[in-house]
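Omission of a single protein chain aside, the complex is shown with its protein chains in their original locations.
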Amino acid sequence: MQLAPADSPVHNMRIMNVVYRNIDRADSAVIDALGVFGVATVHEAQGRTGLLGPMLRAIYTGARIAGSAVTVSLPPADNWMIHVAVEQCRAGDILVVAPTSASDAGYFGDLLACSLKARGVRGLVIDAGVRDVRDLTAMGFPVWAKAVHAQGTVKETLGSVNVPVVCGSGHVNPGDVIIADDDGVCVVARRDAAQVLKDAEAREAKETKVRERLRAGELGLDIYAMREKLAQRGLRYLDQPGED
Amino acid sequence: MQLAPADSPVHNMRIMNVVYRNIDRADSAVIDALGVFGVATVHEAQGRTGLLGPMLRAIYTGARIAGSAVTVSLPPADNWMIHVAVEQCRAGDILVVAPTSASDAGYFGDLLACSLKARGVRGLVIDAGVRDVRDLTAMGFPVWAKAVHAQGTVKETLGSVNVPVVCGSGHVNPGDVIIADDDGVCVVARRDAAQVLKDAEAREAKETKVRERLRAGELGLDIYAMREKLAQRGLRYLDQPGED
Amino acid sequence: MQLAPADSPVHNMRIMNVVYRNIDRADSAVIDALGVFGVATVHEAQGRTGLLGPMLRAIYTGARIAGSAVTVSLPPADNWMIHVAVEQCRAGDILVVAPTSASDAGYFGDLLACSLKARGVRGLVIDAGVRDVRDLTAMGFPVWAKAVHAQGTVKETLGSVNVPVVCGSGHVNPGDVIIADDDGVCVVARRDAAQVLKDAEAREAKETKVRERLRAGELGLDIYAMREKLAQRGLRYLDQPGED
Amino acid sequence: MQLAPADSPVHNMRIMNVVYRNIDRADSAVIDALGVFGVATVHEAQGRTGLLGPMLRAIYTGARIAGSAVTVSLPPADNWMIHVAVEQCRAGDILVVAPTSASDAGYFGDLLACSLKARGVRGLVIDAGVRDVRDLTAMGFPVWAKAVHAQGTVKETLGSVNVPVVCGSGHVNPGDVIIADDDGVCVVARRDAAQVLKDAEAREAKETKVRERLRAGELGLDIYAMREKLAQRGLRYLDQPGED
Amino acid sequence: MQLAPADSPVHNMRIMNVVYRNIDRADSAVIDALGVFGVATVHEAQGRTGLLGPMLRAIYTGARIAGSAVTVSLPPADNWMIHVAVEQCRAGDILVVAPTSASDAGYFGDLLACSLKARGVRGLVIDAGVRDVRDLTAMGFPVWAKAVHAQGTVKETLGSVNVPVVCGSGHVNPGDVIIADDDGVCVVARRDAAQVLKDAEAREAKETKVRERLRAGELGLDIYAMREKLAQRGLRYLDQPGED
Partner (left out) sequence: MQLAPADSPVHNMRIMNVVYRNIDRADSAVIDALGVFGVATVHEAQGRTGLLGPMLRAIYTGARIAGSAVTVSLPPADNWMIHVAVEQCRAGDILVVAPTSASDAGYFGDLLACSLKARGVRGLVIDAGVRDVRDLTAMGFPVWAKAVHAQGTVKETLGSVNVPVVCGSGHVNPGDVIIADDDGVCVVARRDAAQVLKDAEAREAKETKVRERLRAGELGLDIYAMREKLAQRGLRYLDQPGED
């Protein structure tokens, strides 16, 4: 995965077990507008970058959200730092949780969802397991996770909040815009958000016209003028020889 | 997986980057009748053959389709040949797409679905990823895929249409009958279709009677007369020793 | 996975190809009450033990059952012993099926479900594949399985019924209480069931109060008095340095 | 996986965070003799039972060991209990380590291997990750593990020593005989060890004769007298029709 | 995976439980010459087709073989048909074994290897498990398999010999040329073998020259004249901005 160049300040030492309190977020109107377009369109609009891996699946279908990433780096099977992160969340945020080594334990359930919902948080993206999916579904708190697994976690070891993380094989900086729907999860760098929104609008406008022509029976081969290039590359059309 | 002997003509050279235009298809009444029985029954009726692997999952539940395979062999993360294949599809067909090496990229989305739907194509089976599943679900275009992943693809490298492919660890010839439902995907060789239909009808008739006896409380052990064979093989019945 | 010490009698020889007929079951009122709490709560109430692995997924959402385990150890891709096991099932039981080596074949479908339902069996947990999921869903017979796969099985080789098995990387004794819902499957040793129920009730009572405080906007950091311990462990709060 | 009936005493409550000190072990001459036969022969000799799953791989080829299981149940990514378990090990033992939920962290490296080697422990079986494989190979301390991964672990949460565990999808009681070689890991119940040894000797004697006949060019079809049974089941021999 | 058009005769019915005795094989000098080039070169020489999937791994390093495929389609965890297939093998053949549904059981060990070796068979390709790898390595009988697993199999259910199979997600016809080395397994259609050999020789000659230029420090960018095309596509060279 290629990364957009880092949007965060330059440090010259490793910093661990720290909570960054005052992250910058993108403009909320831009965030909400990106959410309307959804994952596939935004991903294309920013040059086919920013997608997290397909192992992150929605626990129920139909949700489409966008928000600002509050990130959590924590140990495997230890959810202590999620409690710490809740306090850093504002209305409109999405919590992004990544263990430091692979875990499918159930870090998150209905109690934490109640707490996040009370703060206006829009959803959770976690490179691990969640539980209470029946309750999460009933309360309409969407989650994209690697596993559904009830396995309980401990609260023993620290991690960090609002540091860059790798989640679902993708890179997320705190304050990045997260878009998530049934297709998965896409990340837009905070400073790129306005430009990506414009590109998404342009793409959608173009696609709307193509969609109508396709529905009317025109072929993509003709709409996109592909036939000549295909022939140049050597594509041949043959009749299947008769059999009988 | 054992394959039904090849239903396609004999060639004596490798042929690549070619589109076969006039494939033979099975009788449409037979195809539709096979679709009523569904995957499990058809698979059993043809001697437990023809099933594609369980990694191919329906993107939404409840669909059950049957149709003639238009096959596509294409490169990883390059969907150019799907555009080529659309033109070869007729009403009643099912598109079967197989990359030449493993890919979970999102080859297919709502625009291509609009195009296929306009031609009367019944669905897609793809050994890779798809996207826009929310739109595909809304328009009722069923897809069996290995992944849901928005990752965009390129249009740079040729492949072939209507050649034999391996899809989901199974073998599909162009013109084969594809049956797909919540249980997965099953392939019936074109020339076998009528016979398999008869076998499916016979099986279903027999199962209907068994089903009623089971519902009434009879045991499979008795209906299938298994007790003697089990005893001959050495099955013993014991009482669990008391504990307390 | 740590196991609760074995609840079954001590033997001094390997016993194979045997059906134990008279297993002990837990009190049915206790079983039903455990089912109300569901997997996550029961798992926590018994000290975070007893969970089967997340590869066992419900074939449809919304079911929550509890019952007594009738266990089946059988060969890969051979479902003969399921027919044998049906006879050992009573109303309120849950069938737990484990192949002796990995298999994703479709051991179980609508006919066996009809038979089990006629006997009052509440569901199936199987470390392998099932089929006819459309019919199983329509008849409301819940299944937790590793795969949906129509691949037919044979009836050639014996196994055992009501012996200890490893299913979904967890250990199940015959007569154990099985709880299953959208979060997965949890096992409670028969003799522990009453105590675990009490612990689950106590846990739920406590969680209900916490849930209300979280909904009202209190933080887990404060409710659980975590701040001091976090500081002792060395958690630091920093402001993100300005960028512009 | 079917389990041999439990070899351990009956308890009536869940016991956690406990170290059992005085486990019974099988006769050391029997253990050593089983080790000579290796995994495949012992597995067959006890009726094709006792094998752990193929995800447990030797970190270097050529080792073949047998010993008494000292078992450890511990949290994901926390290796504290291995330090506790070392003290319970004697010469001739094999440490068997199973996390309570899936982890690929590196629980074990050269320091722990030095400690175990000093006590005469013969090897490690772990359903998780190890590191320092270069050092472990150099010192000739064999390990069967799910992953090679350097990821460090913490020492925060208790577990238990010498309780029954599920490791590699198989069940291991403390004091069971472990056999491990390039084919994987096999478990023999302590009380069965002497009988399994006799069966292994008998099997090996028979196989030695068959091996010589096969080397001389005789066919298994004839040695095992399979032809009649194959014909009865319906196997047909055909000539491939000419093509040209 | 795209398939070379079928090299086998046309049939009009499904044929199961059959052994085809007299398959055609490619010229032995051609086969041996293909083996010298190895998997990667042959795969490229035939247009990047014919490769089986990377899940098929050599059980020991350093072997490189080529031979004629004798194919076996058999049930999961049942190795009866391998005994049947041995009789159909000649010197120079390679056995290719594919279960009808996924299995990691240990179908093959030292006894069968002795028998095949006595007949001059060069190796085994199996989409399942093998055992006795220590013995197989010692006797120099190379195997490409999906798993090393000692799990025993039964001899209860028929299959077929010398029918087309899907193995490792690739298609193999009886009599195809199999090339296998540390890179995996490649299949060449029998009738294409002579042409592919010529193409491999041409490719190797060209690569030898390129290799020398690369060793001398020339860049592929220049040898292959890529710079202009890269610039046309829009590649830009930038200096990393200074940091300090």
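Just so it is clear, A, B, C, D and E label the chains in written order, and each chain counts residues from 1 on its own.
FYI, a residue touches a chain if its C-beta (ideal position, glycine included) is under 8 Å from a C-beta of that chain, and two chains touch if they have at least 3 such contacts.
All figures in this text were calculated on a predicted structure; none of them were measured in a lab.
Asks: Quick one: which shown chains sit in contact with the chain that's not drawn?
Replies: Taken over the complete structure, the missing chain's partners among displayed chains are A, B, D, E.
Asks: Give the residue, chosen from E:R21, E:R48 or E:K198, that touches the chain omitted from the document.
Replies: Among E:R21, E:R48 or E:K198, only E:R48 touches the chain that is not shown.
Asks: Which of B:A85, B:A105 or B:A200 touches the chain that is not shown?
Replies: Touching the chain that is not displayed is residue B:A105.
Asks: Using the touch rule from the top, list residues of chain B that touch the missing partner.
Replies: On the chain B side, contact with the omitted chain comes from 75-77, 100-105, 149, 151, 154, 156-157.
Asks: By the contact definition given up top, give the residues of chain A that touch the hidden chain.
Replies: 1-16, 46-49, 51, 53, 73, 98-102, 159-160, 163-166, 169-171, 189, 191-192, 195
Asks: Can you name the residues of chain D that touch the chain not displayed here?
Replies: On the side of chain D, residues 8-9, 15, 17-24, 60, 80, 83-84, 86-87, 104, 106, 109-112, 114-115, 117-119, 129, 131-134, 137, 147-152, 155, 157-158, 162, 174 touch the unshown chain.
Assume only the chains that are shown with their structure count from here on.
Asks: Give me the set of chains touching chain B intersected with the set touching chain D.
Replies: A, C, E
Asks: What is the chain whose Cα centroid lies farthest from the Cα centroid of chain C?
Replies: Farthest by centroid: E.
Asks: Indicate the whole-number Å distance between the mean C-alpha point of chain A and the mean C-alpha point of chain E.
Replies: The mean C-alpha positions of chain A and chain E differ by 39 Å.
Asks: Hunt down the residues of chain E that sit against at least two other chains at once, touch-wise.
Replies: Residues 8-10, 15, 100-102, 104, 149, 151, 157.
Asks: Taking chains as nodes and touches as edges, what kind of graph is this: line, ring, star, complete or other?
Replies: other
Asks: Go ahead and list every pair of chains that touch.
Replies: Per the contact definition above, the touching pairs are A-B, A-C, A-D, B-C, B-E, C-D, C-E, D-E.
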